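With one protein chain held back, the other chains of the complex are shown just where they sit.
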Amino acid sequence: MNNGNGTLFAPSSVQTKEREKRRSPWWEVWRRLRRNKAAVVGMSVVILLVVVAVLAPVLAPYDPNQTNIKMRLQGPSSEHPLGTDNFGRDMLSRIIYGSRISLYVGFVAVGIGAVFGGILGAIGGYYGGRLDNFIMRCMDVLLAIPQIILAIAIVGALGTSLLNLMIAVGISQLPRYARVVRASALTVRGQEYVEAARAVGASDARIILENILPNCMAPIIVQSTLGVAQAILSAAALSFLGLGIQPPTAEWGSMLSSGRQFLRNAPYLTFFPGLAISVVVLALNIFGDGLRDSLDPKLRQ
Amino acid sequence: MNGPLLEVADLNVIYKTYEGTVAAVNGVEFSLEAGRTLGLVGESGAGKTTTALSIMGLVPSPPGIITSGSVNFAGKNLLSFSEKEMKKIRGNHISMIFQDPMTSLNPVVTVGIQISEALVAHQNLSEAEAEKKAMEMLEKVQIPGQRYREYPHEFSGGMRQRVVIAMALACNPGLIIADEPTTALDVTIQAQVLDLMRSLKEEFSTAMIMITHDLGVVGEVCDHVAVMYAGRIVETGSLEQIFGNARHPYTLGLFRCIPDIEEETSKIRPIEGLMPDPLDLPSGCPFHPRCPQCMDVCRTVVPGVLDDGGHRVMCHLYGKGGAARG
Partner (left out) sequence: MADLIKVENLVKYFPVAAGNVHAVDDVSFAIREGETLGLVGESGCGKSTTGRLLIRLIEATSGRILYRGRDIASADKKTLHDMRKEMQIIFQDPFSSLDPRKSIGETIGKPLEIFGMGSKREREEMVDALMEKVGLSPRLFYKYPHELDGGRRQRVGIARALSLSPSFIVCDEPVSALDVSIQAQILNLLKELQETMKLTYLFVSHDLSVVKHISNRIAVMYLGKIVESSPSLELFSNTLHPYSQALLAAVPIPKLNRKRERFILSGGVPSPINPPSGCRFHTRCPWKMDICSQEEPPLTDRGGGHFVACHKVK
């Protein structure tokens, strides 16, 4: 069949539906990311973190909550490569298990922030006008309060528990996603394909979910990687202040806090948790920057 | 000065991209006499802009590489010039006009200064003298001289393009390269601007290369025509030769697929197929997959150029020893 484009193809009555493979826009992003050495290093550390967290029971040599008073405050040795704390618990195991909490908090908090913040931002950006104004002013209020203070206030109100910690951190991150998604949504809603969706009868909700949000993924992703880093820091800070994870649960921030009083004699009690936090946050930041760069030419040619 | 003002010989330009090497310009050759206008015609991806940039020494250097060829301007090969030497040429002996008048002008500098910049740089005029000359140039492009103090956003699209023309002509260059200068303009404004370009061309005796995809525009301002496809010039000749007696199947195809506004009923016959992938050009003649008269030899052998009194065609139908038709 020749339709003026010169190609001949089999009519669709042929049963085997051959479809040509496609190249997703994400492939291009991946390729660019791969070339950024720093980002690859950052990404590797993050992957390592996830692996450690998942395989914690396998990797940790001891039970992190197992006390052993006889072995308290031992420096790094062959039996306890990172030493023991003031209850004789193995630091290495605690650091390893601590990664679970950090990851858990990071992802759930970011999840809360991204989902709710993203939806609010998309709605505001799409509809504009008074609704947009209202949503953005609410976000401004949240942004005006320093993140830590806000998190403290929420935890103080709801009580100290892991769940409340994550909610607190999530809410404090929310406005960032709202802003970033709104900016993107403003651009996207002016695109002709959104007009086209309306012309074929798509409802507003469908347009926001199917056309606007997926095209705002780039900023959401970048913000999320940085957000996980921030969430880990916030969780650590709150635990350090005694508002988050309560002892004896192994969490890097609370380990920092309880290690403070032994700073003179056993600096490794603060050094290793601090190092863990720093490395993970740094890696996430570098990875996030690299992602932003590789997503930047947008996913189109 | 003897001989043509501009002579481009065997120009080859490639772009190295991650996906492969793009053969943007392949063996392009043409010449232009002083004071004449050449229309460089082709569709997107044909290599017209790259050719122009090569003449100006503006090919972005990664990823573009001029692999061979020469660009002789007034007897000297511009490709051998250093950047410093090229700076003395641009805006002075060779000027370029780009497509989009909205982005060609610096929005925070007045129009008068943008015109006089070139004068101050190349002709060593004092600022006062340059200002006076800039006002004269504005008058020449039919803009009141006292508007030289205004900023680009205070002008309409057509007027901005005229300002750009004034800038290009300020130093009375021997050659102007205009890359789709009227494509972004409304058709009545385009008529104004083309009319202006025609009269200025006469007045200043400037040679011009007019890059366009619009054969109608070529008919309005050009003396000679070169048709490009997939980085090659497939046909070139005088306006009468090309418009009256086009030979290459692509050229003929182009004429046939434009609806004729003067005829009562016109059938348009599209050129079948798609533009070639610049990363993977067809072997032999680049047009062969779309050519209604494709022969076996066309698939494998790049055609030679037949020169018939200045009318050159790159096609096996007219090849030496082939079925040459008059």
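All chains are identified by letter, namely A and B, in their written order; residue positions are counted from 1 within each chain.
The rule we apply is simple: a residue touches a chain if its C-beta (ideal position, glycine included) is under 8 Å from a C-beta of that chain, and two chains touch if they have at least 3 such contacts.
Just so you know, these numbers come straight off a predicted model, no measurement behind them.
Contacts of the undrawn chain with the visible chains, over the full complex, involve A, B.
Of the listed residues A:V110, A:A197 or A:I286, the one in contact with the hidden chain in the full complex is A:A197. Interface note for the absent chain: among B:I258, B:L279 or B:V301, the touching residue is B:I258. Counting the whole complex, the residues of chain B in touch with the unshown chain are 43-44, 156, 158-159, 186-192, 194-195, 213-220, 239-240, 243-244, 253-255, 257-262, 264, 266, 268-272, 274-275.
Seen across the whole complex, the unshown chain contacts chain A at 1, 3-5, 7, 9, 11-12, 17-25, 191-193, 195-202, 206, 211, 214-215, 299-301.
Everything that follows uses one rule, which is that only the chains that are shown with their structure count from here on.
Chain A and chain B have Cα centroids lying 52 Å from one another.
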